[in-house]
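Below are the structure tokens for one structure; questions will follow.
A protein chain is absent from this complex, but the other protein chains hold their places.
Entry: chain A
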Amino acid sequence: MMRSKADEEEYWHSSKFKAFTFEDEDDELSRLKESKQAVNSIRQLVEEDDDDDDDDTEKVSWSGEPVGSISWSIKEMAGSNQKIDREPAFPRIPTEPSTLNKSHSGLSLSSLFRGKAKSENFQSFSDAFSDSVRIYAPELRKPKSEYKDYVCDWSPEETVQRLLQGKAVSLEKFRSLQDKLLLLDFAVAAHDGNVITAVLIYLKRSLRKEVLFRELQSRQTALRHFIHYLTESREQKLLLELLRALGRTEDMALLQYKEHLSITDENNKRDFLKSCLSLPFSAEDSAHVQDHYTLLERQIIVEVRNPFRSGLHWSTGCLMLRSCCQAADRQAERGGKVEIYQRFPRKASILNMPLITTLYYCCFYHYGEPEGTFSSPLNVRRTFKISEKQYFVTALAARAKLKAWSDVDALFTGRNWLGFTRKKSPLSFHRVVDVLQRNSAPTQVLQDYVALIDDAELRISLAQKLKCHDIVISTFRDMKDRQMLVAYRGKVEPGSAPERKIDDLLNNQQIRWKN
């Protein structure tokens, strides 16, 4: 407080805000700085007043909840649950500006619809605001149907009306199919899902399902509500029957498949997915579901089960594991004997991870394995028909992360044919550089790939950003752009190799500069 007092002093005596200057800048956003400066320079003056809250400013706790708001109060109470008598710490509950009270109409929403005004509530306001009350006086009326409240023999239509009004009503007296269907049709016409559901619950209880299914076929809205109801109340079996009866086999298949989301045990989930394979999916989905099953099965093998494990001793180490069989990775990691798991402990188990994540994992932990093993990246790629590009990006990222630059190199050169050593990539080289850079590749590695970018402008801008001086320099040389080269000389370190190289070029009489 003392400090801010002093600052305030200074403020009052200084003649102008020093920090605050106005300049017409083109970039509108840069003006944010101005307002920020202004805010800063004004701050000290008003800081002092902060404790002394004014009545018309809402008090807000640091978390932003207005003090006294419902959610704030709940939190407060959670903290001081035991002491009931203690006055909860509500510093000051903001009061409403008095002018607002004018809008008290003395009428509530529900009374509008119940068709009665609470006259006793009027009293307190009527003196002062009798004018406004008249303006807001609603239509006091009753729906026609309400006059029949005391008659017990309601028609299907009247019954639906009563349901709409939330009144108790018995559906049991509608015995004939015709009456029941009338009931349903009126409910549908009223569009209230709640009422439609109520009628459907009754129909479900009182009709054979063959009959119900048949009648629902010609009543699409009711049908949809019924499906929704069965879904909500998790009556899976009946729902599947219904969809089958309707011939909506694809929906049925998807619905069944959806169940897997709630299965947590991986073995159960795998078995469940296997049972889904025979469901009537569309050809396209069928392939996806098959892949889903195959993937989980594969993950379980890689993660926990080792079909060839008997007779193999873990201490034989990395080499043995890599070459002989699939490692059960969970155990390999726990055993602590395999180096890579110590250097890069696994963040999570591979179970239930997406395919590409699994591929990345395999490229990371099982890269050199022969294609015959389940955990080999090549095997994963072939089994799931992963596109060349996807495979390439994933392998690149994984090997770069491990700083296995020779593997990275091999990804490109390994793809050539007839001994042709030019690097080829299914991915544009600037994306390659992007991936490498994100995995913090050193400049030496980066520049090899920056150099391969076709577009000269893109190449230069990336090379400058990544400080690949040689590339910048040779590109300017190729472009015969002397001026740019001179300009770039200022950006490299004095006395460095790149500077010498630039000087050599600038002194070279052979080059015909364009400028």
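In this section, a residue touches a chain if its C-beta (ideal position, glycine included) is under 8 Å from a C-beta of that chain, and two chains touch if they have at least 3 such contacts; residues count from 1.
The criterion applied here is as follows: contacts and distances are computed from a predicted model.
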item: Listed names "Vacuolar protein sorting-associated protein 33A", "Dolichol-phosphate mannosyltransferase subunit 1", "glutathione transferase" or "Cytoplasmic tRNA 2-thiolation protein 2", with the criterion being the UniProt name of the chain not displayed; value: "Vacuolar protein sorting-associated protein 33A"
item: Contact with the hidden chain (one of A:F384, A:F429 or A:F476); value: A:F384
item: Touch with the omitted chain, as defined above, among A:D291, A:D409 or A:D470; value: A:D291
item: Touching residue (missing chain; options A:D153, A:E172 or A:E232); value: A:E232
item: Given A:R431, A:K467 or A:R482, the one touching the chain that is not displayed; value: A:R431
item: Positions on chain A contacted by the hidden chain, ascending; value: 1, 4, 12, 15, 17, 20, 22, 27-32, 34-39, 41-43, 45-47, 49-50, 54, 56-58, 60, 62-66, 68-74, 77-78, 81-82, 84, 90, 93-94, 96-97, 99-100, 103-113, 118, 121, 135-141, 143-145, 163, 166, 190-195, 197-198, 201, 221, 224-225, 228-229, 232-233, 254, 257-258, 260-261, 284-285, 288-289, 291-292, 295, 352-357, 384, 386-387, 389-390, 393, 431
